[in-house]
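This is the structure I want to talk about, given as structure tokens.
All protein chains but one are shown in place.
Note that the chains take the letters A, B and C in the order they are written out, and that residue 1 is the start of every chain.
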């Protein structure tokens, strides 16, 4: 049996492991097993690839793998839990960049002979260069936005759509011409193509708001998958084709599911900024002073200490204030007094799926105390105090009744059914959706203004003092 | 582009259509669409194959397709709804037989040159011959059992396992030898192999009871899928490999699901008869006279006519008596009097999944009146009369409480929660599981003995006369 | 099919198709078990195409034994029964799933 054949059989095992891994990643109980299986698959594939390539290109490959591996692992272990999404963006961008560079290298290798490229090779070379480059630069912008190294607000300017359209046309034109001439116009053509595609990636992500970045990252992730699959055609590698297609397809479906979970369509995420420039501003400005009650920390502390059942409803504000440890401390105080404390976790609370779970787990909140929306909602009618900590949209009763509301139809946490609602936030400003929350004007609602962490710490102190 | 290439592209469309078809077949609302998509895929594949083969072998192919197609379609349209499972068995057997015959023909074609067969070809030839032949003869026995052309009871005799084991060994020995000699011992070896495999198929299904046939048919179905995939290796056909593997894998999973739905493990279905020969007899004989109330048709008619809510619980006995039209007539009479009539359908009532749905749909019972087990069970506490028509095991409360019962843990219809339970059956004999039903001894249960159709017709007449 | 690489290509396709087959079956309601079994049964009727190819290769090999021609024709016939009967019976079963709003 030839080395290639042995490699192909090894690849087949890797592929099976990747698929099984993804399968198990669908359920919380088996997700870790799933990731481990995928890791084993990758190790196997890398071992076979090393066996076949290290002989001829040992040095550059060893340098690249060691440097890249070290950067990747160290960054992954150092980063804060809450910065995970932007790390995924960076890693994804790296994959896209690799695909684009492979096209560049392969172009030189293949056109070395002086004759042109076969159509299939030419087309895949161009496509993986373009898609990889878009994914690379787009992911970097997504990273910068989420890391708040640049404004998270949509960046729009007049004529933006025309500019983007023209650049996209330039990319297509260059690509067609490259394929038509079988790459003989190169090397400037392939370099120009890469350059313009990088610009397109930047422009594509700029007008999208920071809060939509998780969806965008997921989309760019499936782009990279696509680029890798096409690279597979370029290199004639079944392994790359299959893995790339797996990620491209599952990533696309995942993007749609993520959009659905926050009640946004993908087109709305991608192109929403063009239509409704400044919509957020208008809505929150029109809010003005509302008819709300505000309470002191001491009042609230008494209410909490003598309650039987308290439901904590965390949201984006808790993440911003990094208040999770303080919340845990407050809950401990209350539990000492015999109060039953649970947490109601809305699926899209915060800015990434699982955001609240990650934060609360970091603060060592026991897993069984976290209730899904389905389990939490029946509890509210028998809850004495619903303590809303920096959550807004996910508690907005307008989603149930006001058909004209942008979030109408989104399932929400029914905090208004609790006997008392305490809302911790800094001001009357709106949340992600940019709309007013009628919850704040209800009879049974009181506001405790201030930074979430500061407020919660005050509450803990006040409860202790009782 | 060559003819082969065009064919390959066409095949790719067919494959996509098959997969989409299976995908849509998972939900009732889209199942018809799914089947249609698969049909289109098959038509496309056949068109390309015809284009490539009719030129050389027009006559035999035309004869075969016309004769086979006519037989298949006419039989499918003529057969009674309740005989569907055995029809599927026959069609499946035909597929297996085709795979076995292809191996035979290909053996002659390939060994024509006088030199032996390549290992891969030799192995696939032998495997598809064996599996196809087992599927062929096994399916025919399954058909005969379900059609009651032979006894549905498990056929067992002393030493059966040894005989089966020896025959399996003979098959394996012949196969190994055939491959080892690269087929040069032929043609008698391949013929002998086919013959012994046919016998093995018969012996494999004989000891399995008629009621387990749906599971066996599903298993034989995935066998045929496997045989077809291997035939694909023999012929170098991607299309056959993919379709065969699709069916082999999904059929295996489906077999497991079917077994689960009736609370039986697959090994138990296949080899259960060996362990517990005659167990059914003992259990039902030990029943003896129970402490039950029997009611007259007139009593029951009054009860039904003055009820507000009647739940019909159909089972295998309704199918045996072909009482579905009578049941519909009774329900019409009751509804005329303002009684609300619904039907509680247990997932494994009858002898095939969906058995009751098919029968009641045939009798034009409106779809919304059919309640799944999940929807029906909460209704029983507010039901005045539960009318159990030839159902037994699926109403057995022992499944809830008696841990030693063979059906312990199977979800059942909670008919015993209804104010009154009327059971229509012919005797005190047990049902499929061969166990007593404590339901019949309950305070609120009355028996109406007799053939289900006759009893229901009597009830209808009595209600009309009121 | 003597080339190991061709064989490995087919093996890859086999493995992927097996995964598709497993994953495509998800939470099927029990009422759909029989139709689904019947539909997959019809799909392996693709063996008809194998029978057609085998018949053609028999003729092309100029093997004119009447027995072999009968065997090949029988294979085609059985394959056709599988395909056409399989789809027809599935279609009939599924007709039961049309929602009837009322009698």
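Some points to look at:
Going forward, a residue touches a chain if its C-beta (ideal position, glycine included) is under 8 Å from a C-beta of that chain, and two chains touch if they have at least 3 such contacts.
In this text the structure is predicted, and so the values were computed from the model without any measurement.
For the chain excluded from display, the touched partners among the shown chains of the whole complex are A, B, C. Of the candidate positions A:21, A:138 or A:406, contact with the hidden chain is made by A:21. Contact with the chain not shown here comes from a single listed residue; of A:147, A:160, A:250 or A:444, that residue is A:250.
When the missing chain is restored to the complex, the residue among A:138, A:183, A:201 or A:232 that touches it is A:232.
Subunit A meets the missing chain through residues 18-19, 21-23, 25-28, 31-32, 34-35, 38-39, 42, 45-46, 49-50, 52-53, 56-57, 60-61, 63-69, 71-73, 75-77, 79, 81, 84-85, 87-88, 90-92, 94-95, 97-99, 101-102, 104-106, 108-109, 112, 118, 120-121, 214, 217-218, 221-222, 224-225, 227-229, 231-233, 235-254, 257-258, 261, 347-348, 352-354, 357-358, 361-362, 364, 366-368. Residues of subunit B in contact with the chain left out of this view: 1-2, 4-5, 8-9, 12, 15-16, 19, 23, 238, 242. The missing chain lies against subunit C, touching residues 9, 12-13, 16-17, 19-20, 23-24, 26.
Just so we're on the same page, only the chains that are shown with their structure count from here on.
Taking the mean Cα position of each chain as its centre, A sits at the greatest distance from subunit B.
Counting C-beta pairs in contact, the chain pair with the highest total is B-C. Work out the mean CA point of subunit A and of subunit B, and you get 46 Å between them.
Subunit A and subunit C have CA centres that are 43 Å apart. Computed centre separation for the pair subunit B/subunit C is 18 angstrom, with centres defined by C-alpha atoms. Residue positions of subunit A touching 2 or more other chains: there are none.
Among the residues of subunit C, those touching two or more other chains are numbered 19.
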